[in-house]
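Step one of this worksheet: look at the structure below.
Shown here: the complex without one of its protein chains, the others still in place.
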Amino acid sequence: MLRAVARQSPHASRTVPSSVRAATSVGLHKGRRASSVAAFNWEDPLAASELFTEEELAIQDTARQYCQERLQPRVLEAYRNEDYDRKILLEMGEIGLLGASIQGYECAGASTVASGLITKEVERVDSGYRSGMSVQSSLAMTGIYEFGTQEQKDRFLPELAKGKLLGCFGLTEPNHGSDPGSMETVAREHPTKKGYYALSGTKTWITNSPISDLLLVWAKLESTGKIKGFLVERSQCPPGTLETPAIKNKTALRASITGMIQLDDCPVPVENMLPEVEGLTGPFTCLNSARLGISFGVTGALEDALSRARAYALERKQFKGNPLAKYQLIQKKLADAATDAAYGTLAATQVARLKDAGKATPEMISMVKRQNCDRALANARVLQEVFGGNATSDEYHIGRHVANLFVTQTYEGQSDIHSLILGRAITGIQAFV
Amino acid sequence: MLRAVARQSPHASRTVPSSVRAATSVGLHKGRRASSVAAFNWEDPLAASELFTEEELAIQDTARQYCQERLQPRVLEAYRNEDYDRKILLEMGEIGLLGASIQGYECAGASTVASGLITKEVERVDSGYRSGMSVQSSLAMTGIYEFGTQEQKDRFLPELAKGKLLGCFGLTEPNHGSDPGSMETVAREHPTKKGYYALSGTKTWITNSPISDLLLVWAKLESTGKIKGFLVERSQCPPGTLETPAIKNKTALRASITGMIQLDDCPVPVENMLPEVEGLTGPFTCLNSARLGISFGVTGALEDALSRARAYALERKQFKGNPLAKYQLIQKKLADAATDAAYGTLAATQVARLKDAGKATPEMISMVKRQNCDRALANARVLQEVFGGNATSDEYHIGRHVANLFVTQTYEGQSDIHSLILGRAITGIQAFV
Amino acid sequence: MLRAVARQSPHASRTVPSSVRAATSVGLHKGRRASSVAAFNWEDPLAASELFTEEELAIQDTARQYCQERLQPRVLEAYRNEDYDRKILLEMGEIGLLGASIQGYECAGASTVASGLITKEVERVDSGYRSGMSVQSSLAMTGIYEFGTQEQKDRFLPELAKGKLLGCFGLTEPNHGSDPGSMETVAREHPTKKGYYALSGTKTWITNSPISDLLLVWAKLESTGKIKGFLVERSQCPPGTLETPAIKNKTALRASITGMIQLDDCPVPVENMLPEVEGLTGPFTCLNSARLGISFGVTGALEDALSRARAYALERKQFKGNPLAKYQLIQKKLADAATDAAYGTLAATQVARLKDAGKATPEMISMVKRQNCDRALANARVLQEVFGGNATSDEYHIGRHVANLFVTQTYEGQSDIHSLILGRAITGIQAFV
Partner (left out) sequence: MLRAVARQSPHASRTVPSSVRAATSVGLHKGRRASSVAAFNWEDPLAASELFTEEELAIQDTARQYCQERLQPRVLEAYRNEDYDRKILLEMGEIGLLGASIQGYECAGASTVASGLITKEVERVDSGYRSGMSVQSSLAMTGIYEFGTQEQKDRFLPELAKGKLLGCFGLTEPNHGSDPGSMETVAREHPTKKGYYALSGTKTWITNSPISDLLLVWAKLESTGKIKGFLVERSQCPPGTLETPAIKNKTALRASITGMIQLDDCPVPVENMLPEVEGLTGPFTCLNSARLGISFGVTGALEDALSRARAYALERKQFKGNPLAKYQLIQKKLADAATDAAYGTLAATQVARLKDAGKATPEMISMVKRQNCDRALANARVLQEVFGGNATSDEYHIGRHVANLFVTQTYEGQSDIHSLILGRAITGIQAFV
């Protein structure tokens, strides 16, 4: 279904994987739509599904089926052991979940909304799994698609779309989290290899870096002082010029793999520099794509938290055999979470539609990224209370969502930073000090 | 414009008032739409206006112009003196703002979204003015339109639409606020007047009751014990059978007039009973219409609070001449308010669209009524902090919005009650104790 | 009782008014203490009364009796009509409530805790009444007591203590709320009157200014540029040099009177300048005294709000005849309010004890002023929800408390300003921009 959507793309039409077709023919979404007529559905309280096309709903169903059947069963062990299975990206590639909104290059060419719904289904299982996918789709692939040469696109995008090539995105540095403009990584003319730049510097908190084949690294070009993007191919790096140690013992997102990128005069051919962009426009374009995806994704995690809290509250009985669900204090928690998930979905959908119409702005994305992450986290924490002491058992999954969602609030623009971006847009005055 | 929208209605087409035509030709909305392309507009951060039709935008502009030019200048004195000018409803009727979503009967026949946008513009000035209008449009007119006989409709709706006849809605009783099913007002066969019911009982917190000509009163029919609606015509009531004393010294909504309805064997002709409905379905249908209007309205009040806080923060300087707007703590308040106003507008619009498609449910309306009122109130209170001590001056208007918005949170379903309605919808268990 | 406490003061011992003796002999506090042994008292949940001396409890009882018997009955009309009865300060003076912690000069010489308890009892009735008293006691009298000459003290303090002379405190200017160091009011050598300064400038939001006899005005001495305090005697001011117009139509604190101070070359004799202080130390010392009083006072308002909400919740029945008090959502509101009132009382008491031991710092006062005002306001707003629509009637008093408490959060240091004062104390870095 996903790639079939890209009817106009000859690349895509040849490669619709059979698994997608099967999933689509199941037509899960049809029943859902029919039942939404004038009935309240607590899983979609404001009937956001009415805003989606049949194709988008089909894509969501495909993604949901994969996620629930293939990802959900392995997340518990993966999280416990900080163990990310790189085959996941291959599986996602097979059914067309990667780079889904890109036209051509064996990508699905779906709408931004469809892409957001995929994100939501993956994050319904785990924010870490979604992070792994976002990095591939929104950061690495978007960077190449938007700013790469035709040759770069032809060479890398199809393999990235299939999950055969793993990408990552090196922007954040140890001393420059919210302020990438101060980055220290530098690209200078290679002292010995003609036609090559030499990259030196350190990036950190880079999702997928330890397993990436293709690293999109942002560095300051020494000759101009301007930030440029470089496609670092691990297989071409001489020993000692590229290290990507994993960061272990994370307190969250343990089902994704995170690491550093250490570059020491790493040679990168001139033709691997992204030509079409300079300064922070490049990374910010990619980040905006990812942020919009996050604003969809976290509503999936919140909906899963709500669904689990509801089930627990209905099953768990205290005091004269009443289920917890009968308590006013519990009902309010559920009502609040359902409301914020529904509002967040509508807002993300609106911005995605605007994006496809060429009318979205970065501030809009700041707004939905900030709000949806903040509310998902706040509500997940409140829902955690429903589980009482049992929340401490990882088998209820709520602790994992809570820990993960904190990270979504901080990465790709910490919440306060987005507040100040919005404040600047509202007042015309910047207050970053 | 408004009534012109109802092209299909012969009643309406004859009566488009010239003031509306003039307002529409100004075309305020056109500039607004053009500028929304890929630019961030802090007054419409998520470009909700993209969801509105040209007609809806034109109606909003007409309403906005009237409200800003005619209502805004008198609200300060009205609020100070608890003085509601009944000519306001006449003016609103002249330009077609009353019962705007009703088809025929000299009403505009506009969409529910258009009706919501009118509400929003009125409440941008004052929640009390909006209350006065809601009672006329959503409660009195909707009740007759949905449940009245053809004769009742023909006789009352056009006059109500013009604001020549003032209506009110008598449901709440002194001892039964959140639980109208326990009402004590009763209608029995009149002991002496054949073909008449005798109504006895007391209603309270009834907007417009002291100035109403036509009172839609809900009472239990003695013979069946079921709740029915009665159209009480003040001019037909013998002395001593109907009193509507005003409630004074209110702490909020002082620009609207509120009172009681005291019925003492008040004779009401049998043909003034609404035939088509029994039980709480009648009043709840009206309330749902009003609640959806409120969910639009409060975003108007919040946007006005935001606009005033922003202007104050830009103008007011402290510490080395910096405007307050430069302070991070101020910017966060503005960003939060803008976000909640934008989200609330999207959600109310979604439910209004669903309503016109026959797909809205009462729980959806509970959700947007609760959330939009809660968030408008919470944000207005935070914005009030921006004004510091000056908030104590009523000329800054913020104190008025804060006081008013508290009432919106409590009337037509107090927030906690809506939480429990949602909780019941989510869990299947009712927890009203 | 109050003045009797000051046993060491010959001034005081002569003037114990009989009304105080009578009040004390009633011994209300004794029952209270006895019952606090190992029983939970929802009005004093953490038994703060155990921290008070017998004398302090007696003073609190005296104050409470006066406030409940004499102030409570007139507050409703006063608030409605913005009408402050200046006799109130005379009454307070008669029983020794003014300047109660000052030693000598016919003041009670009580502890800072006792003074705080008086404040609490007055604000239990109304924050405006407490404001009127705070200005007299903490601002005007403290200023003279701490920084005046012996002659100034002898001349003014006894009359101020009796409430025969009304004082006020002129610091805030129209353009300098949170930043008094930028004040524009100036004192220069009088051009024509030898031995006089000429004061010119405007102060605003000055409690009691329209009825004050003695105005403590802070102005920059032209010759040095340093801030100094001046005692302006209204009776000595030539026509046209001093105007104190009232500010009307306030949205809160309507039971107190507020105004401006407009000085136009107003002549003030050299001997009316406070000699012992220069710069912001003077006003800040007074403000710190007042702020500590506020931190006690607002817990009184909150306790009254709680008491009224509890009574309403017990009496009001909805759904099957259950009182609101049976609902979990209501009980949580009450529990939260009781907790914050109790915590706030303990914290204010601790700082008051430290002050009497010479160990209190301004940052401590910022902490308790900020927190107690913020929590009193937040909880009062939540308690307001208990009343539903009835909160709109001023006869339930809750709306008045809510409106008043907002002002306490903004005056004498807006909450955010105190946050930054604390932030500076914690980090060593100032962030006022």
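Think of it as A, B and C in the order they're written, each chain with its own count starting at 1.
Note that in this section a contact is a pair of C-beta atoms (placed from the backbone, for glycine too) under 8 Å apart; a residue touches a chain by one contact, two chains touch by 3 or more.
These figures come from a predicted structure and were not determined experimentally.
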Using the whole complex, pick out the displayed chains that touch the missing one. A, B, C
Going by the contact rule already stated, which one of C:T53, C:T224 or C:T361 would touch the omitted chain in the full complex? C:T361
Touch criterion as defined above, residue of A:K250, A:K369 or A:R424 at the omitted chain: A:K250
Identified contact with the non-displayed chain, of C:E50, C:D83 or C:E271: C:E50
Those residues of subunit A that touch the unshown chain are 80, 172, 175-179, 182, 205, 247, 249-253, 258, 317-320, 322, 326-327, 329, 381, 384-385, 388-395, 399-400, 402-403, 406-407, 409-411, 414-416, 419, 432-433
Could I get the residues of subunit B that touch the absent chain, sorted low to high? 327-329, 332, 431, 433
List every residue of subunit C that touches the chain not included in the displayed model. 36-40, 42, 45-48, 50-51, 310, 313-314, 323, 325-328, 330-332, 334-336, 338-339, 342-344, 346-347, 350-351, 353-354, 357-364, 367-368, 370-371, 416, 418-420, 422-429, 431, 433
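Keep in mind that, in the parts below, only the chains that are shown with their structure count from here on.
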Graph shape for the chains shown, where an edge means the two chains touch. Line, ring, star, complete, or other? complete
Rounded Å distance, subunit B centre to subunit C centre (Cα mean): 40
How far is the middle of subunit A from the middle of subunit C, if each middle is the mean of its Cα atoms, in Å? 54
So which bits of subunit B are touching at least two other chains? 326-327, 416, 419, 433
